[in-house]
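Of the protein chains in this complex, one is absent; all others appear in place.
Letters are used for the chains, namely A and B, taken in the order the chains are written, and counting of residues starts over at 1 for each.
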Amino acid sequence: MSDAFLQVRDLKVHFPIRTGGILIGEYTPLKAVDGVSFDLNPGETLGVVGESGCGKSTLGRAVLQLIGATDGVVSWLGTDLTSLNKKELIAARENLQIVFQDPLASLDPRMTAGDIIAEPLRNYRPTLSKAERRKMVEDMMERVGLLPRMINRYPHEFSGGQCQRIGIARAMILRPKLVICDEPVSALDVSIQAQVVNLLMDLQRDFGLALLFISHDLAIVRHISHRVLVLYLGKVMELADKAALYATPRHPYTQALLSAVPIPDPTKERNKDRILLTGDLPSPLNPPTGCVFRTRCGKATELCASQTPELERAGDGQDVACHHWKD
Amino acid sequence: MSDAPMNERRSGANLSVPNADALDKAADVEGRSLWQDAFRRLQANRAAMISAIVLIVLAFICFVGPAFVPWSYEEIDWDILEATPPNFETGHYLGTDSLGRDLLARILQGGQVSFLVGILATSVALVIGVAVGATAGFMGGRVDQFLMRFVDVMYAVPLMFFIIILMVVFGRNFYLMFLAIGFVEWLTMSRIVRGQTLTLKNKEFIEAARASGGSTASIILRHIVPNVLGVVIVYVTLTIPQVILLESFLSFLGLGVQPPMTSWGALIAEGAQEMEITPRTLILPAVCLSTTLFCFNFLGDGLRDALDPKDR
Partner (left out) sequence: MTSVLEIDGLTVSFSTPDGDVSAVSDVSLSVEAGECLGLVGESGSGKSQTFMAAMGLLADNGTATGEIRLDGIDLLSANEKKLNTLRGERIAMIFQDPMTSLTPHMKIGRQLSEVLIEHQKVDARTGRARALDMLNRVHIPEAERRLDMYPHELSGGLRQRVMIAMALMCEPEVIVADEPTTALDVTVQAQILDLLAEVKDNLDAAIVLITHDLGVVAGLADRVAVMYAGRIVEQGTVGDIFALPAHPYTQGLLACTPRLDVETEALVTISGQPPNLQNLPSGCSFHPRCKYVVDQCKSERPALEAMDNGHIRACFRPHVEVAQ
C-alpha cells in the first residue's frame, strides 16, 4: 500500500477525565476514538456517521492533528502525522483543511470576509502581493457563490448559509488535497443545506478533493459519500461502500440507525418497520466489555460480552464488526 | 447534536441580524464592523456621549488652561500670603490658598496630574495585564499555572505596604507612582483577559486559524487580542477613575505627589484642613474630581452596553 493517500491505522484518542481524588486526581481515560482504521483515496468521499458522543468529530480533528492522538498512525502521503513536530505539522496542513459545523462561530467576528478567506494564503504564501492575494480571494468567493463585492463585509452581516460558504472558501483557497467536513450543513436550514452540499460536491469534482464528511444525517451522507464509516462509542461498527451499506446493512447498529431516520413520505413513514433501540448510549467513561454495542443490541449473546468483534469482510467492499452478522 | 437552525425562541435579538437580501441590494462595498456597530450604539447613549464630551473639555482646559492663567501653580503671591476670595484685579480668579498661591492654577495643574496618573498608570496595567492574561489563557498548562499563582501572590501583598516599600527603596519619584499604581492594577486586568481568552480559545474560529496554519503568536495577535479588546476597553474606562482615586488617596496620606506640585487629591487634603475657614479650597477640587470620576463611570457603562457581546 505504498500509493496510499490517507491511511489511518488503529487510531486512538483518549482524554483523561478526572473522576475522583481530592488533592491528587484520579483519572479515567475517556476513549473518544478507540482503534479506528480506514483508508481514503484521492477524490473519494468517506462519510463518517454516528450519534453524538461517538467520537466522529474527534476523529476528524485527530486526522488533522488538531487533537493529538494517544496511539496509532495517521499516514498522509506516506508520512506519519503523529510523529511530526509543530513546524512540520504546520507545513503538512497546507494540504489538509477543515470546514466546521457552526458557520458563524468558525469565523472571527472582527475580521472581514476577505481577511478570513485570505488567512491561509497569508500563512502559506507570504510572498504574494496584496493585489494578487485579493484577486485570489475574489476568484474563490465567486467560485463558492459569494459576490466579490462583499469582500469587506463582516461575518455577522451574512446569513448562515453564506457564512458557511466563507468557511468553505477559506478551506479551499490553498487547493488542499483533503478537506474534513465536520457536520458542515447541520446548522443550516433545509433549503440551504442542499445548496451547500451541491457546492461541496462541485468543488470536489473540480479540484479532485478527497472529503471526510462527518455527519449525523444519514440521508445527506448517502447523497454525498462513496463509502461510509459507522462509528459507535469510538469504535468502527461497519465500513462499507455506500450502495452496500444502504441496501444491505449488516451491523445491527447500522440497521437500527437506518430504520430510525424519518422519511418524508407519510405512507412509507407510517408503514415501515422500525428497529427501536432500547436504552441510551452507555457512558464512554465506562464502556461495555466486549462489543460496545451489546447493551442495546437485540442479537447480543454471551460471546459479545466476552470478546470484542474484529472488522471482518461481509461482502464486496463491506466490513462489519459483529459476531452475528450472518444471522 | 442539534440540527436546529438557530433557536428561534429568543427571536427578539435574532431578528435584528442583518441579512443577505438586504446585502444583495445594497451595493456598497464597505462592511460595517462590530466596532462601528458599537460606536453607533454608543452615540445613541446620551449620558455616555455627554460624559465623553465633558471629559474631553475638562482635560483640554487642564492642559491648555495654565497658559492663560496669570499665575503659575507654584508661585506665591507675596502680597497676600493667605487664603483670599476670588479677586479679578490681582488675577486670582478663584482666589488663593492658605499660602497665597493661585487656586485656579493649582486646580488646573492638579487636574493634569490626575489625568496623567489615570492614563499612564492604566496604560501600564493594560500592557502588562493583556500580555500576561492572553499568554496564560492561551498557553494554558504550566505557563498558566505559574502566571496565575504569581498573580495570586501579588494580590496577597497589601497595596499600601507595596507602595511604601517602593517609595522607601527608590525615593519619592513622580513617575514611580504611576508605575507603582500600574503594577497593582494589572492584576485584575490579567485575570479578566485570561478568562476571556479561555472562552475564546475553545471557539471554532481559533481552531480554524490553527488549521489554516497560524502560529501561536499570530493567533494571539490576530484573533485573541482583537476579540478581548472590547472587554478590555470597558475595563480600562472603569480602571481610570479607580486609579485617579487611588492617587488622591495616596496624596491625601502624603505618599503621592510632592509640593509644590499637586493633584486633585492633594488639593482636597489641603482644603480639608481649612474647610471651616475657606470651604472653597475643598469644594472646588472636590467638584472637579467627582465630575471626572462620574463621567468616566458613565462612559464605562455606556461602552459596556455598546460592546455587549450578547448583541453579536
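Just so we're on the same page, a residue touches a chain if its C-beta (ideal position, glycine included) is under 8 Å from a C-beta of that chain, and two chains touch if they have at least 3 such contacts.
All figures in this text were calculated on a predicted structure; none of them were measured in a lab.
Contact with the chain not shown here comes from a single listed residue; of A:Ile90, A:Met136, A:Leu281 or A:Leu311, that residue is A:Leu281.
Considering the whole complex, the residue from A:Val33, A:Leu46 or A:Val197 that touches the absent chain is A:Val197.
Here one chain is not drawn; of A:Leu11, A:Leu89, A:Leu257 or A:Ala314, the residue touching it is A:Leu257. In the complete complex, the residue from A:Arg170, A:His216 or A:Lys235 that touches the missing chain is A:His216. Considering A:Gly72, A:Gly161, A:Pro176 or A:Pro309, the position touching the chain not shown turns out to be A:Gly161 (whole complex). The chain not displayed touches chain A at residues 51-52, 159, 161-162, 189-195, 197-198, 216-220, 222-223, 246, 256-270, 274, 276-277, 279-281.
Throughout what follows, only the chains that are shown with their structure count from here on.
We define each chain's centre as the mean of its Cα atoms; on that basis chain A and chain B are separated by 47 Å.
Every residue of chain B that touches chain A in the complex is listed here, in rising order: 1-3, 5-6, 17-20, 23-24, 27, 29-35, 203-205, 207-215, 218, 222-223, 226-227, 312. Note for the complex: chain A touches chain B at residues 51-52, 61, 64, 66, 90, 93-94, 96-98, 100-102, 105-113, 119-120, 123-124, 147, 149-154, 156-162, 167, 170, 183, 186-189, 216-217.
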